[in-house]
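A single protein chain has been removed from this complex, and every other one stays in its place.
Per-chain residue numbering starts at 1, and chain names A, B and C are given in the order in which the chains are listed.
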């Protein structure tokens, strides 16, 4: 057992699988000598050498496109996009190829590869360094999209992603990188892809989120409990594509009320998908409108304005009270 | 009054504004000499010359990025992406700049520019030529996204888009390009951006769609009327971003039932947004689940399998019957 | 503190061996035995004949839109002939001649343009990527394959194809740059057929040649007569040998001409003169190669007729299989999306099956 932060947990997952499988190869900007701008790959160049931990030029389409070719030849690349805001340079490779080789070739070729991307606000960064656009990947057939929320599930989820026979967009909530530590077991764990997790049980209202928002929801649930005597259930989606409808519907069947929270823009976001699934499969249970507390449909502000902009537990608590009184 | 197909209607809108405003400049692959692979820009090179109708190399980021610079300098570019499936090559320019210059510069710079993209299935085309990914643009703050459904609204909507002070993604349902003709008035019209349209009134169920799906909905509505005596209301969304919540909610307030239809993938698609808005703002009116009849979350098949894949009126009629019996 | 000219020591060559009259420069001609020469010719002819038939099939509505290869047979066959089976290719979409040379069944060509994913189901053992429609995107997959070969210490190489038009894309640049930096066993074959749909070569880039683009990435460029299969083969073989020995990438520009339309949906008379086409028809790669082989005594009327007949049969058999294909299951969309179908996709599949049953689009 060791107590680690999320950066260390991710580093651990990479180290473990790189030791087990010589085909695991990392590519990214500044991931070698520099250990990654967030230090997730620290020490890996030293242990595994330059053929397996590859510092690349600044060329995101190059990184993803080349890694696709490597996958097809038999390697298992894990790419780092320095920030999710610079993955759009590679979007044509992601949409056009990463997600498609299996379907296109009727299974002859597959792309078992992971694309790690730090996302989200809260680190006082300049433009393009705080956005969340997970919905774009979740909307792209053929991709699996996951978001960890703690050091322990970061490790188990990255391991599962690296073992998956199909591509995974691994969206890392950078605000949590060093936010807290958690005990992780000595032996690696695997979090099954596609599964949500109830992180707090309750039957009065269902609070749904992922990544850095899980802590916001937990805080809101505490407040609701302490101040209002309300028992909120908190669901950590973890997997955005596929999405675990069952866990959502089961919870709302109990609670009759749901709030979904994310940092990314609202229109066609993950919250829209959650609300739509509930409107489709849990309508009869719903006793109040499904509320979305999300990033607004405006640009993520420069950091002086980010605290005002980001969803927080106060907003969740307020919305919960409204729904409970509905 | 003239009776024209959608290609001609678009050509008309371009011609009209190019005559009125010498700053309107077209850029795209094969739009000049060749008149565009769908002939939307036919005759424009001859009338307006090579400085205003620019054939570019095959470089989508180049087209969008250059057009952004042109806009800032005072031109009003209208770009053609040959197929929406090749606009991802430019996605970083769209997400990172087209949508952001106004916010970034606090209004000093704006990008009044239109990006035309033919989208959608039904023309027996090869891979990447049949997809719909409007949701990606609708999810991007700062963009307006519209989809015409008839020759007449294609013309009035393109005119409105070209007159807008902010960027518009103009998604053209290529299956409708030559599908039918419609009378258009002599004088140009402007369809207000952001407005949906009730194209068939009814109070038993609300059918929502846009682009090529509007005809599918109209057909379904006819069938429901003729076979079941059901009066369906059909809403043509037209504008996906912004989205006209009011028209949707008003209709569902009457009907209590809604089906939303699109070709693009379901997860985080426009249907999710529509369903979420209804679950938020029309819950008390809903007498049945909101149904989505959409592209599935798989790759759009090669064309031998496309008829099976695409949403059709039978599916809408079946779903409507289920909801009406709910 | 001078003003001086920088010498970048470009290694930029032009190569031509077999001219329009079927004459060769013996000092440069590759030493190939008769069988190999006939194989080369057979692939070129098969490409020509299947191409003609595909256009025909399209006109009859038996396949969809088709993108012809006519005129580019030397560039496609000549490059592919320089490879071993353990080498790989990463093609664009106009490389039918390459695929036939690499042993693909003609069926795949028919399926692809007939609208079936089956056309991209590259057979096990064939180390070729399927057709990549987004221009130049495949160059990066070639980079990855060559890179993996190098990491795995193989002496295999990869060829990646791109059109003249494709060299304008960002992906081409990133691929060239990676190939240079990591000294990959990768050969870029630019089929400069003078057009990107309607956009002529001279309006695509201001550089005098496409070959010289290699200088921006610190490796060698070669421009060959792309209608001269011996020059194409020879330049590719040299580049392949260099790459096998760790000598890194080469860019080969095959100067050729698209004698036909961009696709069957295209009308080239809108953007080019018939005169130009006629000029290039005189440089037809098949005619000059046949002349040479006849002069050399490797081929004669009888043997050519034999080859023609073989090809005709091969095409006919492939068309029969294509037109009698019964594997068209719409559920394949769900079968090949992910290795394991997750719950929400299983639900969609159920919905799809129900719809297909209702609509009589599925028998079972």
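As a convention for this text, contacts are C-beta pairs under 8 Å (C-beta built on N, C-alpha and C of every residue); 3 or more make two chains touch, one makes a residue touch a chain.
Here the structure is a predicted model, which is why all the values come from computation and not from measurement.
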Checklist outcome for this item: Among the options A:89, A:110 or A:132, the absent chain makes contact with A:89
Item to check | Touching residues (missing chain, whole complex) on subunit C | outcome: 1-6, 8-10, 12-19, 23-25, 28, 168-174, 177, 180-181, 183, 203-209, 211-213, 215-219, 223
Checklist entry - For subunit B, which residues reach the chain that was dropped from this view? => result 25, 51-52, 56-57, 59, 61-62, 64-75, 92-93, 96-97, 101-110, 141-142, 144, 165-166, 193-194, 242-246
Checklist entry - What residue numbers in subunit A mark contact with the hidden partner chain? => result 29-30, 32-35, 37, 55-59, 61-62, 85-86, 89, 124-129, 266-267, 296-299, 301-309, 312, 314-315, 318
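Just so it is clear, only the chains that are shown with their structure count from here on.
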Checklist entry - If you average the Cα atoms per chain, which one ends up farthest from subunit B? => result C
Next on the checklist: Could you work out how far the Cα centre of subunit A sits from that of subunit C, in whole Å?
Outcome noted: 40
Checklist outcome for this item: Expressed in whole Å, how far the mean CA point of subunit B lies from that of subunit C is 35
Item to check | Residues of subunit B touching at least two other chains | outcome: 85-86, 89, 127-128, 267, 296-299
Item to check | Residue numbers of subunit C (touch at least two other chains) | outcome: 117, 134, 170-171, 332-333, 337, 344-345
